[in-house]
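For this view, one protein chain was removed and the others were kept in their places.
By letter and in written order, the chains are A, B and C; residue numbering begins at 1 in each of them.
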């Protein structure tokens, strides 16, 4: 009996696309056409992201903020990709892609205020740290439940298509999110309706303590695109130029009406899952050793040096400038008072219905009494 | 730039496996080793399924029953596959696989009582027609929400694995169900935990009025197996022997610890979706013409004739016997009274809690008063 | 004016809105070519084309999840969930995303859209074509919840819902889809959300109800009237925000209230109504507020008419509060 059974081997394993070698040299045929300013901007944004994460995680350790999530070691993934898009393209992040917001110019003070959840936070202190929103930058409102933003990105891209715009939507998520039903339905709708959306999976190998092998038995993440009739691509997630290139191509396809792309960027979550996590309970330091050699910032730095646009003076100056920006943002951001009590009842609906008004008055009365 | 983008073409299109030619001849190398009794049983079950569906749909049209769902044209898919399993293997049907229950020897009277929802129904008239259950036959309790049985089948197979049994679970569903999150999570768990489960998709081209092209843009259904690291196979769903063969192979793999298989059986829903449906509103008679030529019963009949184990006398005798069985089952099944009023409150929990007891007494009192 | 049933009135309302607002799309399973399993969207595909009248894959999570994205970027989705029993695969998207989007973004974003879905029993649909899940949504801050009981209201409430700044879950009592008939103006009109309607005036007992149970309640009121009891029937129409004034003014007048709904009793909307009346009209009560509801069992098939509140059961409730 010859039954044709598909198995993993039927699809040739895809070597992740890369532009830069570990030593910072690059295949010039693969290099993107980016100016020195662009390259510096990319580098500086990565460094800013790293420094900011580092600083805020330390502040959390000091008890000055309640919670924090870093993108340590994954900066190239979201910075390279967001930079490959137009400012009018939509971004639907998970919670680990601060760099994407920094590419868009998200003001540091606003970010810090969100971390503090104070009255300087444009989202009114409603959410945990790292859950910002910015309509003016076309960044969605972040949500904690893993994977829920994927259908939103697909829908947003659909809206662009309906409106006849060339706008693209990108959404970020970890490999853990690929296990959710929302991943499936979002990619499926995108395939059926040929939506201009980019599904950017940061395959950072861990979902809190759970390794990739417990998320899927598929050969890799990119191959899942086949299930939806969309394009799939693997990229070295620690190579910012490679990430830029595959995202540009995905955006080009989207704008040309060729539909959605699933990008799998292979990287590693170098830090704890969040400030609440203790990775020593489930993984060994030595598992990370190899990855430390591949640090995306160090690698990009070597590339810039190879290009002749990096030196120690530049680095020193950059780090200093960034430290000052961060210090200023924190001191300014920290200074805002908490959100006003009555803000608790706003924005549940466009206007406050009677029952919320009643609850508002009740709480305000109580606060008043407490003051006497 | 050479970015490796996967696209549909990377996987060679799989020609559905088939054993029988349209004229009833077969490639002897592909034929299963089945006795004449087995072949007759398969044929007779298919005819029984067809006649029963036909009869009950007509009864629905006459207003004698409230609702009915047929498997018209798809008999080979579930009959061939269930027959390939052991009686101790679990079956998790959707709602269109009456034949699977008939293979297992589901008593016709019980089935009819379920259709009537009367006191002869072992499930106490709790569900709509076609939503039976049979623990003794290892058939799950059917549910209407599309796709929800898939994770159950995976979990049941998992239980078998945990217990160290060689039991396999099979679950049936239409191609519409592949769009649900439950499809994704069930196949994903099955891949990760290498579960002995068979996902049997009747790709009958329609989900009520919605054609296959609106369910997925993937090249076919079987290719979706790649996304989960499980086996995928396509089979001619109107070739009962081919269905038998691929299911046997999937069961062998499952029992050997090789994990799950997604079977895509290509067929066509020849009747209305259900007795509530009017297909003239969304598809043309001529769309079905080609499929009528491929009728799985007629084709299998030609095969049996080619094998020399079918003649007109056999057919006539068979049809008569079946008519009698059906008529008897209906007259017997129809004779049961409705379920008793108090049964409304049973089986919500293993015992009746106070609030349900209170509601029970209230209703019984009302009924009593009404009688006076 | 034309006589329409609920289906016709809704079809007419959707059509008017799609003509008025080119940003609206209708999406769901079987809604385009088939016109919906209850035919509410019949003819829309022909008039507005496949870009605006969209048959989707079979996935409620995908429908609601993408609708949120559509709404975020200025498209106004009119979503059909084929039966409200099938809304749960999209439940996370509704309660964690749709309902919270405005709040969590500090009012910067909103997702105005309508989810239309037939609900309730009475059509021999068993567990999965009969549920009344309104309480789940009323308990979820950020959503508005509407359920009309006649064609005129259905149209006016739908047009308000589809123009509302907030997401609305719009339940359609499928049992009276065809049975409820009435004169409906062909032109555009709206009925504000949050306003109840007194369907029958009376000063001895208040019946608080909505959807298909309005019909049963009116029947019970009629029978009570034969016994000399004057029952006021208040059709809530919008469940959230509730028309608390209408509820209280009736109950304060009658001093007696019976709540009627199909959903299971425990933690159903009747519990909320009873608690509110307790809190706001306690001194006026001549008798405890009483609930006549579906039982706390899954919705049954064979015995559905014993499960559903009937005029007889409602009368018992009336009788109880009258003779307390």
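What to note about this one:
FYI, a contact is a pair of C-beta atoms (placed from the backbone, for glycine too) under 8 Å apart; a residue touches a chain by one contact, two chains touch by 3 or more.
Please read these numbers as outputs of a predicted model, since none were measured by experiment.
One chain is not depicted; across the entire complex it touches A, B, C. Across B:95, B:111, B:158 or B:282, the residue that sits in touch with the chain not pictured is B:158. Across C:76, C:127, C:175 or C:313, the single residue that touches the chain missing here is C:127.
Here the missing chain is touched by one residue of B:63, B:135, B:308 or B:337, and it is B:135. Contacts to the hidden chain, counted on subunit A, fall at residues 66-67, 117-118, 121, 124-128, 131, 143-147, 176-177, 179-182, 207-210, 214-216, 276-277, 281-282, 338-339, 341, 343-345, 348, 355-356, 359, 363, 366-367, 370. Subunit B residues in contact with the hidden partner, per the touch definition given at the top, are 90, 92, 121-124, 126-127, 131, 133-135, 140-141, 143, 145, 148, 150-160, 162-163, 169, 181-182, 185-186, 188-189, 192, 346-351, 353-355. Although one chain is not shown, part of subunit C still touches it, namely residues 85, 88-89, 91-92, 95-96, 99-100, 103-104, 127-128, 135-136, 138-142, 240, 263-264, 266-272, 274-275, 278-279, 282, 285, 287-291, 295-298.
What we mean here is this: only the chains that are shown with their structure count from here on.
Computed from the mean C-alpha positions, the centre of subunit B lies at a distance of 35 Å from the centre of subunit C.
Of all residues in subunit A, those that touch two or more other chains are 181-182, 185, 188, 192.
Among the residues of subunit C, those touching two or more other chains are numbered 56-57, 59, 61-62, 89.
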